[in-house]
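First the structure, then my questions, so here it is.
Heads up, one of the protein chains got dropped from this complex, but the rest are sitting where they should.
Take a look at subunit A:
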């Protein structure tokens, strides 16, 4: 697969993302792995379902990789997000960022996951022990009052 950002129904191998960003100029590859948690504030999750608007989600993931390059420079970013049914401990997302020095790699990975939670059209449906619910706005600081994302949320700076 040539794509550096992609959605898949299959389990994600983190090495896949790491290999895509490994290069001679990089002294650091930071990898973030998001997994399915069993308990949220004492409530038990049985399994999860992720749904996505795939073509737009891949575009927005690519945009995040571009934003990282603009902000830190000399970066390479790979992001894979799984969709469909996921069991507890399954990997939902893998982000790998390579940079010449470690500080940038840490910061950029953090940036990538926060941006995913803002602009990438992927939704999580929780199948709790006592029912189901689509989860929105995990960041809990995004205002939808204006009915559209702010310029900052759409394009960032």
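Here, a residue touches a chain if its C-beta (ideal position, glycine included) is under 8 Å from a C-beta of that chain, and two chains touch if they have at least 3 such contacts; residues count from 1.
One rule holds for everything that comes next: contacts and distances are computed from a predicted model.
Of "Acetyl-CoA C-acetyltransferase", "Phosphate transport system permease protein PstA", "Molybdopterin synthase sulfur carrier subunit" or "Acyl-CoA dehydrogenase", only "Molybdopterin synthase sulfur carrier subunit" is the UniProt protein name of the chain excluded from the display. Note on the undisplayed chain: of the listed residues A:3, A:23, A:43 or A:59, the one touching it is A:59. The chain not shown here touches subunit A at positions 34, 50-53, 55-57, 59, 81, 92-93, 113, 116-125, 134-138, 142, 144, 147-149, 154.
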